[in-house]
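Yeah, one chain of the complex is gone here, protein chain that is, but the others are all in their spots.
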Amino acid sequence: MINVCLFGAGRIGAIHAANLATQPGARLKYVVDVFAESAQKLAKRYGAEVTSVEQALDDPDVQAVIIASSTDTHAELLERSAAAGKAIFCEKPIDLDLERTRACLATLERTGVTCLVGFNRRYDPQFSDLKQRLTDEAIGAVEMVTITSRDPAPPPANYVKSSGGLFRDMMIHDLDMARWLLGEEPVEVFATASCLVDPAIGKAGDVDTALVTLKTASGKLCQISNSRRAVYGYDQRIEVLGSGGMLQANNNLESNLVQTTDAGSQGAKPQHFFLERYAEAYRHELANFIDAVEGKSKPLANQNDGLMALALAEAAVESARTGQAVKVQ
Amino acid sequence: MINVCLFGAGRIGAIHAANLATQPGARLKYVVDVFAESAQKLAKRYGAEVTSVEQALDDPDVQAVIIASSTDTHAELLERSAAAGKAIFCEKPIDLDLERTRACLATLERTGVTCLVGFNRRYDPQFSDLKQRLTDEAIGAVEMVTITSRDPAPPPANYVKSSGGLFRDMMIHDLDMARWLLGEEPVEVFATASCLVDPAIGKAGDVDTALVTLKTASGKLCQISNSRRAVYGYDQRIEVLGSGGMLQANNNLESNLVQTTDAGSQGAKPQHFFLERYAEAYRHELANFIDAVEGKSKPLANQNDGLMALALAEAAVESARTGQAVKVQ
Amino acid sequence: MINVCLFGAGRIGAIHAANLATQPGARLKYVVDVFAESAQKLAKRYGAEVTSVEQALDDPDVQAVIIASSTDTHAELLERSAAAGKAIFCEKPIDLDLERTRACLATLERTGVTCLVGFNRRYDPQFSDLKQRLTDEAIGAVEMVTITSRDPAPPPANYVKSSGGLFRDMMIHDLDMARWLLGEEPVEVFATASCLVDPAIGKAGDVDTALVTLKTASGKLCQISNSRRAVYGYDQRIEVLGSGGMLQANNNLESNLVQTTDAGSQGAKPQHFFLERYAEAYRHELANFIDAVEGKSKPLANQNDGLMALALAEAAVESARTGQAVKVQ
Partner (left out) sequence: MINVCLFGAGRIGAIHAANLATQPGARLKYVVDVFAESAQKLAKRYGAEVTSVEQALDDPDVQAVIIASSTDTHAELLERSAAAGKAIFCEKPIDLDLERTRACLATLERTGVTCLVGFNRRYDPQFSDLKQRLTDEAIGAVEMVTITSRDPAPPPANYVKSSGGLFRDMMIHDLDMARWLLGEEPVEVFATASCLVDPAIGKAGDVDTALVTLKTASGKLCQISNSRRAVYGYDQRIEVLGSGGMLQANNNLESNLVQTTDAGSQGAKPQHFFLERYAEAYRHELANFIDAVEGKSKPLANQNDGLMALALAEAAVESARTGQAVKVQ
C-alpha cells in the first residue's frame, strides 16, 4: 500500500484525491493546505489526516507526494520532497523561472526520485491514441502539427498577473503536446499575440489571443493557436498531417443528440472546460503515477518535459516581444 | 441514511452496488445471492453483510431493496418485499408472464410501496434530453418514432431458452421507449421476425432479427428494429419525426479520433455494449430510486410501465406468429 | 446519332432534355406536349421540332422516345412506341393498374424493344455505391434494409386524388429500392398508415404517413418509412445491416458550413427536394438509356421492375386496408 501526501486541497487537488481513492494499491494519508478548512474537508472525505509539510515528509510511511498547491510553492515542495526521498507528482509548472526550474532538475537528478509533471493532456484517450498511431506510422512521417486550444472564458485579470502570462500558463500545455507529437525538439519559435478578448488582460500586461509557429531541425512544422475565449466551450483539437494521411482529435461534445428543423441541424457544444474534457485524462495520469511509484512504468511526462516546455514558452514570450523567430537549444 | 438490500450479486447487481456507493444518503447494508462467493465479494467491497432474504426483509432498518437476481425470482421477491413494506427497485421484467405480472401489480397497489422498474434507457442523457424536447414541443407534434436497437453479438443459445425470447427479453426495452416517446399508448402491434444470425437461436425456438410496427389511437407510428448482432458494436439510436422537425439520438463512439488517408476517413465504433453505453444511465437510475425512496421524486418507470411493455411484447409475439396486426387494450 | 422524341415538356421532361443535350451521341429531335407553349419553349432551347405523337412515331430516324407525360398517358404511349419499334424511357409508373401494366409488358416482350423505367434513385451515386458494396459483400450477407423517404412538403390535395395514393405514387420508389438492395423478392408485405400532416389528404382518401415492412423468402427484412412532410428538407436515407457491418447512405446537405456558438453547433439542411438531390442521378439515368439504345449496356431498371414495384405497392394498399400481412408472388 502506497501512502500519499497531497499538498494543496483546491480544485485540482480534489480531483487527484478522488482518483487516488479508486486506486487499490494506494491511499491518501495526509492533506496539507494553508487553508485549514479545505484540508480538513478533503482529508475527512478520504479518511486522511491533516498535517504539516514537515510531518508529512518526515513520515517514512509516505512514499509519494502530489504537489497541487499554488505555483509559487511548487519548486520548494519539490526539492524538499526529493530530499526526503519521496516520489513526486508535480502539477505544471515546476516553476515559472527557467533557472529555478533547472535547479529543481539538478536536485531531482541527484536524489534520483521519480517525478511526474502534470501534463494531463498526454493522458487524454484521444490524444494518446493519436500518439500511438504516430508511433505506429499509421500516417507515415509527421510533417505538420496543428493544435487548437481555447478556453471557454477568460480568467479574472488578477489571476493573469500571477499566472506568468498566456505563454507560460496556458500555451505551455500545447507546447508540451507539440514536442510530444512532433517526436523531435523544436529549434525555432515564432510567436505573435494580441489582446482582443478583455482589455483588463492587456492592462495586466498579458495577451489573450496568440499564435505560435514551431520548426524542428528536420523541418517539421507546428502551429498552435490560443484564445482565452471560445463562447462555445473548451476547444481542444489536434491535427497531424503526415506523409501518408491525417489524424484529427476532435472535441468531445456534451451530447450526440441532433435536432433538425427548417433552420438546419443543431448539435451540442464541446464539453465545457478541462474538468469535463480531461476527467478521464486525470484518472489515467494518477494511475500512471502510482504505477511509476510501484516501479511498473515510467511517468509519461517528467521533469525534463517540464523544463523543455517552459523553455519554449520563454522563447515564445521573447519572440512575441521582438517580432523575430527565436532559436532554442 | 437509507439502508438497502441487494438481491443478486451478478453483473448488473455489481453496477447498482457501485452506484449506490456514490449516493451520500444511502448505503448497501445487505447482499443476498445464491452464489455465496459472489455475495461475499460484493458485500466486502462495499462494507455490507451477506444475509438471507428473510433476514433482510425482517430488518426494520432496511427501507429499500434492489432486485437484480435472475428473472424467475423477480415476482416473488417483489411481492415479499412489498409485503415487508420496502421500496423496490426491480430489474425488468417483473415476470415473463402477464398474469403473474398483474398479480404483482395488485400487491404493489395494495401495499402502496414505491416501485421502480429498471428501464435504464429512460435515464440515458441523450434519450432524456430527447424526451424533454418532445415535451417542450421543440419539433412540434410527434408523428413517427424510429428505434434501432442491436446487440453487438448474440447470446448463447441456452440463455435464449430461459430469456422469454427476443420480444420479451430484448425488445421490451424498445417497447418501453416507444410508449414513453410516443406519449400515447400503442393500440396496434405488428411484428415479423427471422433467424438470420445464429441457427442455434432458431433451434431454441427464438428469433434474432425482428421488426415491429406500432400505431397509437391518433395514428402516430413507431418502427422498432432489433438484431442480436451488429459487429460494429451496440447500436442504440432513436429518431423522432415531428410536425416541426426531427430529433436524432445517436450512438456514442469509443473515440472522436478520425484518421484520413487515401482510403478515406476512418472513425471509431459505437461503444461496445450496455455496460459502456448506459453507464451514466445506471447512475441516474439509482439516484432516481434513492430520491424516490426519500420522497423527493417519483420513479421514471414504475410497475405499470413494466406491465405495459410486457403486454406489447406479448402482442408482438402473437403478431409474429399469426402474421396479423394485433390490437392491444 | 440517336434521334430522340420527348413526350411531355413539363418539369421532368425538361430535365431529361437538358441531360440529353450533354450526350454527344444523341439529340432531341421532337417534343410532343398537349400544351403547345411548353413544347415550343423546350424545342426551341434544344433545336428540336414540335410535332404530334403520330409523326414522331412514323419518323424512321427516331430511334428512341422518352415518356415523361402525365401518368395516365404512359401505357398507351409505351404500347404505340413499342409497336413502332422505338426504344423507350418511361417515367414511373407504367400504369397505376396492375393488369394494364401486365398488358404493356406483354407488348414489350412481343416487340423486343429496350425499355428503361424511371426509377431514378438507382442512379444516385451514393445508392449505386451502396449497391456495389452489397454485391462485393463488403458487409457480408444482407439482413435488414431500412429506407427513410420523406418529402419536404405535402402535395396539393387535388394532385393526391389522381396520384394513385402514397403507396403507388411515392413509396413505389422505395419499394423498388428495397427489391434492388435486398437482392431477393419480398414475399410478405405489411403496411400501416395515417393522415397526420394534412387533413385534406385524408379527405381525398389518401394517407400522408406510412410504414411498410417487407420480408423475403429467406427471412431478410426491410422497413420503409414515408412522410409527405419533413420540414427540414428531402429526407432520403438508406441503411443496410449485414452480417459483417452496416452501410449508411446519408442526406446530401445544402452546405458543409458549420456555425458553433454558445447555443451549440448548427449545420445546413438536406438538399431541398428531388430536383436537387437526384440531379446527378437523372444525368446517369439518361446516359444509361442512351447507352442501352446503342447496345452498350442494359437499363438498370426495366419494365419488369416497374411491374414488381407496383405489385408491392398494391400489396401495401391491401395490407393497410386489412391490417394483415399480404403474401405476394
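All chains are identified by letter, namely A, B and C, in their written order; residue positions are counted from 1 within each chain.
Methods note: a contact is a pair of C-beta atoms (placed from the backbone, for glycine too) under 8 Å apart; a residue touches a chain by one contact, two chains touch by 3 or more.
Quick caveat: nothing in here was measured; it's all calculated off a predicted structure.
Across A:57, A:230 or A:317, the residue that sits in touch with the chain not pictured is A:230. From the options B:265, B:304 or B:322, the residue with contact to the chain not on display is B:265. Checked against the full complex, the candidates A:117, A:134 or A:197 give a single residue touching the omitted chain, namely A:197. Panel shows subunit B; residues 231-233, 260-269 of it touch the chain omitted from the view. Mapped onto subunit A, contacts with the missing chain fall at residues 141, 143-144, 146, 148, 150, 188, 190, 192-197, 209-211, 213, 215, 219-221, 223, 225, 227, 229-232, 235, 241, 243-246, 323-325. Of the residues in subunit C, those that touch the hidden partner chain are 125-126, 129-130, 133, 138-139, 244-252, 255-262.
In this text, only the chains that are shown with their structure count from here on.
Copies subunit A and subunit B of the same chain sequence form an interface built mainly from equivalent positions, shared numbers / all numbers used being over half. Centre to centre, using the average C-alpha position, subunit A and subunit B are separated by 41 Å. Those residues of subunit C in touch with two or more other chains are numbered 231-232.
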